[in-house]
Structure formats: structure tokens, C-alpha cells
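The structure follows.
All protein chains but one are shown in place.
For subunit A:
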Amino acid sequence: MLHYRTEGFNGCAVKYSPFFDNRLAVAASANFGLVGNGRLYILELTPNGIAPLKWFTTQDSLYDLAWSEIHENQVLTASGDGSIKLFDCTTDEFPIQNWKEHNREVFSVHWNLVAKDRFCSSSWDGTVRVWSPHRPQSLLTLPTHSCTYSAAFSPHSPDILSCVSSDSHVRVFDLRTPASASNHLTIQIPIHAAPASPIPGPPGIPPAAVPPSEALTHDWNKYRPSVLATAGVDRTIRTFDIRAPHQGPLAIMPGHEYAIRKVAWSPHLADTLLSASYDMTCRVWSDRSDNTTTIGDSDLMRSGPASPVLGMEMGRMGQHTEFVMGVDWCLFGSEGWCASVGWDESLYVWDVRAVMR
């Protein structure tokens, strides 16, 4: 396990470079992101441990980052002052571009993996915005009317993006739909609604199975184009199939003792995901979707509504001594390497296989 101390700055997000197998970036904030500066670290894994390649200090806190998919030296940051900045590792001190449209804290930025000239952002101002690195203004504004903690493009389609927000909903937007009052919103999944019953009831949204609570993070599965995972304040990870939005969760994974701040699907295994929580742990989960021992019809589309599967905790990492805010999987090398950052001013690079039970 490798360690790097982001001294004076509390880690908020971490991402591996999609271009270099030894490079990663950390977005961090002074004073736990409540007030003060932010800092973007560009770090390299060297034979002598983790070494900083460069850092950029910003006026306000940084909450998220995304590596450019078209330029190996460029990184986007989501800032507390509502701005999104693009930094280049080969320049010093200042961002090469700055977008300021969000009226409140930007909580996530995500680069489109398919149409690589686009990225999106989400904010406390109740909007998701779509941008091009080549244009000074946003291309689109998608309202959610509630604090939106996480937005992401589907890794399987250039035009589909999703977000989760404090109103306990997953929203999926399809940018191919014509511009209309719905603002490209095509699916809205109430995360905390009761799973659909096999017996049809009155139309409308089913009664909430659990009281709604804020959703803080979500991620698209890298192998199953219709599956995404959500998590948040209720300490539970859920997976949904957007083909059957009203059937309720496919799998649920309770276990974290406090709110979950980040979930990330493995780039290598279709059933594996990693979570980071205020309970100071990172946990590895299987949603048991690859269960070869399933008895009967396992295809949801044919078998109809079924009770959610209880996912399995496969291991946990307890090195952090404060809230863990970010995790990311390494795309390169042997499957299992990942990085986590937290409010303990620590970045850990570790192998998930070492904590498996």
C-alpha cells in the first residue's frame, strides 16, 4: 500500500490518468472544503513511492476532477465558487480555461468517454450542464431543481448522461431526443421507492419502501450498458436497470455505517464495485449478477419483477482515519489496483485483492 500526504488539504476526489499508468490526480480542499483554498495535485507513482509532478492552488475548494480524454496533460476541476477549470500539467499556476456558469458549488465533472469533445458538470444550483472544451459557453443546461451531487455520461453511448441528486432520484437524459419542455429527460427513477410488486397495483409511483434521502454518488457499469449503481446518505448501494426503471433495485448492498460518498464499478469485472464512505472505510462489493448458481430464469426482462438481490461485501480497507471521499480504479496492469482519498489528508494506492476476505 502506497501513501501520499496532501498536507493541509483534505482529499475530495481522485482519478487515474487514462493515458499514463503511473499518473493520478487528486482534488483537495483546505478546511474540509468548508472555506478556503483548493488544490489539484498531479502525482506520479515512482519506484520511490508517490511523488508530486505538479500542483495547482485555487481560490476556492475543489470537489471533483476529470482527466481529459483527448489531451493527456489536461485535467478538469469542479470548484466551490461555481467555476470549472481546465489545467494543463505542462503549464504553471493558472488554468488554461475557466467556465463560470453554475451559480453554486460544482460537485462533479465527468468527461464523455465516447464523444470525447464533451464533458458534463453538476452543481448545488440544481442543474447539470454539458460543455465542449472548445467553447466558452455551455452547450446545454439540464435542470434537476435539486442539489445534484453527481453527473456522468454513459460509457456506452455518446448521448446519454445521468445524474443523482438530493431529491433521491436518478435522472437519465438522452440528448438525441428533440428539444422540448422535458429538457431531454427520458427516465426518472425514484431510488427509495418500493420494488415493483409482481401484482399490478394502481398506476403511479409505488409507495416509498424507505424514507427518501440524498443520493451522493452513482456510476455506470462498464460492461452492462443498462446498469448503474447509486449510493448516498442512507448508507446503501443500489443497482438499477434503466430498461426496467420501475422494477426497483436489482441489487442492494447495505453495510456501510455512515453515508457513502463515492461508488465506482470495476473496469475489469462486471459485478464488482468499490465504495468510499464517511465511516472511514472503502469496501469492495459484488452485486452477485454473475451468479452462475441462479436457479430459474435469471433474465430480468423475461422473468419480470423479482425481489432485489442482496449484494455481497467482499472486502474492506480501513486505513483511512477520517471520511473517505473518493476512490478510483486503475485502468492499467493487473486488475485490482485502486486509489482512495479522504479528509485525513491521505491518498492511498492499494490492491483490492489484498483486502478480500
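As a working rule, a contact is a pair of C-beta atoms (placed from the backbone, for glycine too) under 8 Å apart; a residue touches a chain by one contact, two chains touch by 3 or more; residues count from 1.
Basically, contacts and distances are computed from a predicted model.
Trainee: Out of "Bardet-Biedl syndrome 4 protein", "Carbonic anhydrase", "[RNA-polymerase]-subunit kinase" or "acetyl-CoA C-acyltransferase", what name does the UniProt record list for the absent chain?
Mentor: Its UniProt record gives the name "acetyl-CoA C-acyltransferase".
Trainee: I'm checking contacts with the chain that's been left out. Which of A:Gln97, A:Ser213, A:Ser226 or A:Gln319 qualifies?
Mentor: Checking the options A:Gln97, A:Ser213, A:Ser226 or A:Gln319, the one contacting the hidden chain is A:Ser213.
Trainee: Among the options A:Leu2, A:Ile96, A:Val233 or A:Leu269, which residue touches the chain absent from this view?
Mentor: A:Val233
Trainee: Considering the whole complex, which of A:Gly38, A:Pro133, A:Pro308 or A:Gly326 touches the chain not shown?
Mentor: A:Pro308
Trainee: From the listed residues A:Cys89, A:Leu142, A:Val164 or A:Ile252, report the one that touches the chain absent from this view.
Mentor: The single option touching the absent chain is A:Ile252.
Trainee: Go through subunit A and note every residue touching the omitted chain.
Mentor: Given the touch definition above, subunit A has residues 31-35, 80, 105, 147, 210, 213-214, 216, 232-236, 252-255, 257-259, 278, 293, 295-296, 307-310, 312-313 touching the missing chain.
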